[in-house]
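Complex shown without one protein chain; remaining protein chains in place.
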Amino acid sequence: MSRVFAFTLGTLSAIGGFIDIGDLVADAQVGARFGLRLGWVTLVSVVGISCFAEMAGRIAVKTQRPAFELARSRLGARFGLFGLVGSLAVTALLVMAELSGIALALQLATDIHYLLWVPLAALLVLIVFWTLPFEAMERIYGLLGLTMLVFVLAVWALEPDWSTLLRSAATPSPTGPESWATYLFFVVALIGAQMTPYEMFFFSTGAVESRWRPKDLAELRVNVLVGFPLGGLLALAIQAVAFIVFFQAGVQVEHISQTALPVAVGLGKVGLIVAIVGIFAATFGATLETLFATGYDVAQYFGWSYGKVQEPARAARFTAVTVGLLLAATALALTTLDPITVTIVAVVFSASLLPFLFLPVLLVANDRDVMGELANGPLANVLGTAVIAITILISLAAFPLLVLTRGGIA
Amino acid sequence: MLTRAFFAALGVAVVVAALWYVVAPPRGVDGYRERASSTAEALRSQVQTARIWLRTVARDDTLLTSASVGLWEAEEDASAVASGFEGYDPPRGADELRADLSGLADETTSALGDLRIAAHRGDWGTLPRLAEPLPRLADRLQALARRAQP
Partner (left out) sequence: MTTVRASISARIALMDKQIVDRDRLPIGRVDDAELQLPDDGGPPYITALRIGAQALGERLGGSVGGTMAAAAARLRTDPSPAGLDVSLVEHLEPMVAVRARLADLPQIAPLERWLAQRIQRAPGAGDAPQ
């Protein structure tokens, strides 16, 4: 029976990366405006994050230390601090956005304004953080997140013209009225939203918390190979249903309600309810993941004890920082700042930071003194280097494209 | 010391320039027409979204609470985009365009508002009648978007 649950760490990590609030809206927006012409970006993201999550996980398995901890040890205190502050800024914004996402899912179900749900959502997150052991958390959210598969079902139920879908997926260029600048902006935004470093750090810390050893390498790889492609599949399904229902109608997606609407069109009331449960689970899982990842980053930089396997009192500074972050995110959400706008800015900056956070992982994974026989083979190195090259390009283009296209609106 | 200050100032200048570019009003007739076109498209998007929600209500394919949220968001966004556009001063020669778009925008926000109110009151039976102007509105908005395109 435990074998069934063996892939939940990978699934939970992937949820935060591929179907968090930013992705939910971005995927639907992309599908509505470009069809599946940006589908290749999701494929690149799946390969990229799988490669680095596997590396980070392998490092954790060999050294029993999670990947971000190495940032300071390998790059030194200054670079490590730069990475920490950058990471912190991005992830703090994301916690706020994900928390708002939970509230938006509740709003969609109840028609009660999302701001009223924010404090309750924060309280639920706090309770789960405080009381639930890591494994239980992983399993519940990993499994609940699978309800998002309703989007895949919805693709079928909408009876699309498959040749249109395929043709769209095979055409990596903007649709008629859209400009290349906008197309490229969404490439950057999707990569930033789907290949988020916190997925990798969360996965590697989870590997340590789950007490994986070199003998568990197969289990680690199953998690990667099941979780992230599944995340990518869900992202593509969201794009596809948005394409089918919204493209001809000329709808531009800006809300979670529009993300879920195609499921209602295809599968009716039951489908919509399942989708809302899925969105709730995905945003809840993503809130936990970003919250933990940020807490881990700080604790690992300064060398504190941390983690879910410890009770709160045994990792007091980590607990204090994480709870503080949750409170700050709640306060920020209550300022009525639009969570979708915050997410767009956050993912673009995250995209700019990617090379700085991936590089130390690649370096350490290649270090035979540290990794021994588990050091990178040629496949990991070729893929890893290619991914880093791509992230450098993305990093350079991110900010200019954000400004030029006014966040994809132009 | 001097180079640090220089780079800091450069950084600030870049950020300010970027922000200015993002929020600046449209320049020239072409810029204004471009903005009018995208505003019309955005308004059409809200109308179409509302229509799809109403279709799901008619077929009992949705929770009424979700449809209510969808209709409310459509109206909110339509008002926001319309008032955003109306805040810009039209350049000479674009007054007629502004008047046309304003008129359509008013009709749109009014229709969507009626739908939102009916939904909140639970008067779901009245929705089909209130939805009648929507298809025509969508077509007119699309036509204006095309006409306005420089």
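Observations, loosely collected:
The letters A and B name the chains in turn, as written, and every chain counts its residues from 1.
In this section, a contact is a pair of C-beta atoms (placed from the backbone, for glycine too) under 8 Å apart; a residue touches a chain by one contact, two chains touch by 3 or more.
What you see is a predicted model; the values in this text were computed from it and never measured.
Taking every chain of the complex into account, the chain not shown here touches A.
Among the residues A:113, A:167, A:213 or A:314, only A:314 touches the chain that is left out of the figure. Within the complete assembly, A:72 is the residue of A:72, A:139 or A:255 that touches the hidden chain.
Where subunit A meets the chain that is not shown, the touching residues are 63, 65, 69, 72-73, 76-78, 80-81, 130-131, 302-306, 310-314, 316-317, 319-320, 370.
Following the convention adopted for this analysis, only the chains that are shown with their structure count from here on.
Those residues of subunit B that touch subunit A in the complex are listed here as 18, 21-22, 38, 41-42, 44-45, 48-49, 51-53, 55-56, 59-63, 65-66, 68-70, 73, 77, 142.
Of all residues in subunit A, only 107-111, 245-246, 249-252, 254-255, 257-258, 260-261, 264-265, 268-269, 272-273, 276, 399, 403-404, 406-407, 409-410 touch subunit B in the complex they form.
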